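Working notes for the structure below.
What follows is part of the complex, with its chains left where they were.
First chain written, first letter: the chains are A, B and C, and each begins at residue 1.
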Amino acid sequence: MERERVQAMLEAVKRGELQPEEAVERLAALPFVQAGRSHLDTHRALRQGIPEVIFGAPKNPEQIAELVEAQLAAGQPALVTRIESDAAEAVRARVSGGHYDAASRLLWFGDAPEGEGEGCICVVSAGTSDAPVADEAVGVARRLGNRVESVSDVGVAGLQRLLSYTETLRRARVLIVVAGMEGALPSVVAGLVAAPVIAVPTSVGYGLSLGGVTALLGMLSSCAAGVTAVNIDNGFGAAYVATLINRG
Amino acid sequence: MERERVQAMLEAVKRGELQPEEAVERLAALPFVQAGRSHLDTHRALRQGIPEVIFGAPKNPEQIAELVEAQLAAGQPALVTRIESDAAEAVRARVSGGHYDAASRLLWFGDAPEGEGEGCICVVSAGTSDAPVADEAVGVARRLGNRVESVSDVGVAGLQRLLSYTETLRRARVLIVVAGMEGALPSVVAGLVAAPVIAVPTSVGYGLSLGGVTALLGMLSSCAAGVTAVNIDNGFGAAYVATLINRG
Amino acid sequence: MERERVQAMLEAVKRGELQPEEAVERLAALPFVQAGRSHLDTHRALRQGIPEVIFGAPKNPEQIAELVEAQLAAGQPALVTRIESDAAEAVRARVSGGHYDAASRLLWFGDAPEGEGEGCICVVSAGTSDAPVADEAVGVARRLGNRVESVSDVGVAGLQRLLSYTETLRRARVLIVVAGMEGALPSVVAGLVAAPVIAVPTSVGYGLSLGGVTALLGMLSSCAAGVTAVNIDNGFGAAYVATLINRG
């Protein structure tokens, strides 16, 4: 609640430069924009340094376009996650200037935030089937202004593949490790590096993989210190946290 | 049901050497011994090459002693698993000639079966807390006549420890890999060797380790081919299967 | 890490026959082939005696063909599991010389490994609905060079069916027992034989069968020693382990 701003405003009231009614209004002025039924949190760019990101999956193109326009109107870039190509086309038909990447299922308008953070984010994935989640993480991390390196198909059943990338892993300021099935890769990676590891379980696997629950349970029961986890298939969330870490 | 024996018996009936009533009796003669309320499966030594093993945990010393005596009376050695030292003492007070090992919680009477199997069973464990389960596996495998090697505290968070034992691992005819928490060790070991890996989840860990369920789920979702699993903490079961494998 | 090869290489360095830089390179030379985004583990044929097997289900024909070609280029036969007939056709249109079997959903290129192992693998299944999983196990076991016998529709609710195959069961070096619903068949089979039993739960059943979880829980809680389990519907995994056992 920005004590300083309140203090300054109150001083203005005292000096008679600001009417009490107006001060009340300002205090009540809410830092969001009504967009249809949504409250777009435009204040977030100030409060958290990252503009609100639009989760596309459950929204139709009209809803997405409405939010994108509100965000652009507030002078902020817009980023939409989990949007399929046809929906992205429909949005771009309504709002000009958009870019779409099919692998990461990202749609964006406007420039990425400036600056590249302290170091590099390394996105490691266990199997080729984990690619969509890893790609989302890589794409979001880049859109949020980070340098990113990517290592894929280095599951623990063939250690020599992973170990050949040890230097790459050690260079990173923070690592995102994406794995389904038994989810053992984050434990192994965390034992090789001195940086925090954000584990992303994926819904890859069948039977007792339980749609990613097994991988998640393993990641949270990891014998390796230095591992935290996000929700299943949540490449976006991992990239967001990694960005906060990388910014220092 | 041993077609040949039936045929021979029927020939004897035909020759009049055996009365039909007696033949019926013999067909009904059941290959087990009634011991109190239990049916001790003494036939098992013939059928499976391994005498029945007595699971001590839910039984009191009187019940155990009764079964041990029945087994010894049938001319077979007796092996009791999951028996604490005081119960073992109580049994030994009733039946002479017993030996007890506290680490593996095994009590036995009589000699181990002869022969050492094809090769060596290697019992690998992830952490020091997995020792009781690993010790049970080692002890049972030895009592069943196998050569056994043991590697402990080689969890995946410090790979260099495990990798330093690569040669030991590769020597084994079959491996028993014991791990709690995320249960990732069998996947990694299976990637290093050409022998079957029997994974034993342990109840080591807390919170989301779920008493061994997480380790088990991980082992069964393993990205490495060559892994099978037994029940949580079931060192005995793993050693039993390993023995069957090692015998050829 | 093949101590001997390292020693030999170091001797060559000492003799001046090998430059240190080159030795470093060789140490770093990784035993896999980059195929698109994948790391094909061509070293596995040496390390484990069985070339890497390609899990077809989550891959498109292009990805599969790329991996098959890489494997053939490395002089190894290629085996693809869980591939439907139309995808198999698409792969065969790109890579010549393939064979496809619809029942086991297997596609392969090149000859099976020579040799037949010590004995016979017996694949037993409880109901006719378990056939796809049993067929995968039979097919994979044969492609990996084993002699295989198969017994089907011998569930425990009509014991006389199973008991009529007792001799077949006893002949096997290792048994794969496939069952859904309550998954009781492995317990019963393990009581009849002296060989290891690999239990494969299937997703057959409805309601409380829980997509195979009930069968798996039963198999891992088996009152019979000698049973281990693999993931639900994992006919491939069972055949792989059975091959390792059968090889001695």
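Note that in this section contacts are C-beta pairs under 8 Å (C-beta built on N, C-alpha and C of every residue); 3 or more make two chains touch, one makes a residue touch a chain.
Only a predicted model underlies this, so the values are computations on that prediction, with no experimental measurement involved.
The full homomeric assembly consists of 8 copies of the same chain, 3 of which are present in the displayed coordinates.
As a convention for this text, only the chains that are shown with their structure count from here on.
When the CA atoms of chain A are superposed on chain C, the rotation angle comes to 90 degrees (nearest 5). Legend note: the chain whose CA centroid lies nearest the centroid of all displayed protein CA atoms is C.
Chain A and chain B have centres, each the mean of its CA atoms, that are 50 Å apart.
Spacing of chain A relative to chain C, judged by their CA centroids, is 39 angstrom. Averaging C-alpha coordinates per chain places the centre of chain B 25 Å away from that of chain C. Multi-chain contact residues of chain B, defined as those touching 2 or more other chains: 163, 192, 220-222, 225.
Those residues of chain A that touch chain B in the shared complex are 126-127, 155-159, 163, 181-184, 187-188, 190-192, 205, 207-210, 213-215, 217-225. Interface of chain A with chain C (complex): residues 128-129, 131, 152-154, 158, 160-161, 164, 204, 206-209. Interface of chain C with chain A (complex): residues 28, 30-32, 37-39, 41, 43-44, 57-59, 63, 201, 203, 211-213, 216, 231-234.
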